[in-house]
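Removed: one protein chain of the complex. Kept in place: all other protein chains.
Moving on, here comes chain A:
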Amino acid sequence: MGTIGATLIRAGRRFLSSLPALFGVLVFTFLLMRVLPGDPAVFFASGPSAGKEEIEIVRKQLGLDRSLPEQLGIYLYDVGRGNLGRSMMTGQPVAKDLRQRLPASLELTLTALVIALIAAVPLGVLAALRPNSLLDHGVRLFCSLGVCVPTFVSGLLLIYVFYYLLGLAPDPTGRLDVFAPVPPARTGFLMVDFLLAGDFEGWWAAARQLMLPAFTMALFVIAPLARITRASMLVSLGSDFVRTARSIGLSRWQIVVTYALRNAILPVITIAGIVFSTMLGANVLVEKVFSWPGVASYALDALLVSDYAPVQGFVLLMASIFVVVNLLVDVLYGIADPRATVA
């Protein structure tokens, strides 16, 4: 109980101390967007008949006719009340857009991360058990291939093989077949919503739809996870406690899993946290290729047309997620190694 309480207090303090950083991100993104060349008003007033007057209308709508400090003040006030502004691109409030799209990105990223971990940890362990063997080189080759093939290439390749040639995968557009009924939205996570609705057919359809993009992304991040697992397993296998364990004649399985891996897993958790945060933002290409209605492709589209509000909202969201993920990693650390909580 005491340790849980301490963990919670520490987590709370860590969260509070990250608020100034979030505020900095907020202001910095705001300024950065305005420094970038490209006037959103001109872009959005670009219909076949849009002239100076229309540009002025849009500028007014976006509040760009005011001075910069005034704009910043209004923006901070709005964000404080939970209003992230309106996207010109979709015509929706940014908060609503992000709320609708974030579960899609999270579901995809989490699935990909789980797939990657399931593949990477055993691969890393195997490679560490036989360093510089053929197996080690094989793992290294596989990882290098995964990293050096860009996600849009592997994504298109997977689509070509599994959808176009074999017809095994459903059509690679969005989270669900357009003709299929959608479950009542409770969490926004389709896999969870289908389970809550008791619709297993729907769950399977959504899972099939999720597979190709998740594997595409997983391929890309297996490498760092496997490398870290291998490196820290090597350290751990060469350490005193493993030697002691060996000398007292414990079984190989027990040594590797209970002693070595448990100690080697800490850096893997750290890296997994970082990998998760970066994946969430960096899966733009995967989201594009699979028409996945996630936040990353949303932010990229917005950036291309200088749609300020969605980009600012996205950066703020990413920063917040980063803070939360870091907290989570801390808590997991505490569970994996109880000594860490006091630090």
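Criterion: contacts are C-beta pairs under 8 Å (C-beta built on N, C-alpha and C of every residue); 3 or more make two chains touch, one makes a residue touch a chain; residues count from 1.
Keep in mind that, in the parts below, contacts and distances are computed from a predicted model.
> Under which of the names "Sodium:solute symporter family protein", "Proton-translocating NADH-ubiquinone oxidoreductase, 23 kd, chain i", "Cytochrome ubiquinol oxidase subunit I" or "ABC transporter substrate-binding protein" is the non-displayed chain listed in UniProt?
Hidden chain identified via UniProt as "ABC transporter substrate-binding protein".
> Given that one chain is not shown, which residue among A:149, A:192, A:235 or A:305 touches it?
Of all options in A:149, A:192, A:235 or A:305, contact with the hidden chain holds for A:305.
> For the full complex, which residue in A:85, A:103 or A:172 touches the chain that was left out?
In the full complex, the listed residue that touches the missing chain is A:172.
> Mind listing the chain A residues that contact the chain we can't see here?
Given the touch definition above, chain A has residues 36-40, 42-55, 57-58, 61, 88-92, 97, 100-101, 152, 156, 159-160, 163-164, 167, 171-174, 177-180, 200-201, 204-205, 288-291, 293, 297-298, 301, 303-306 touching the missing chain.
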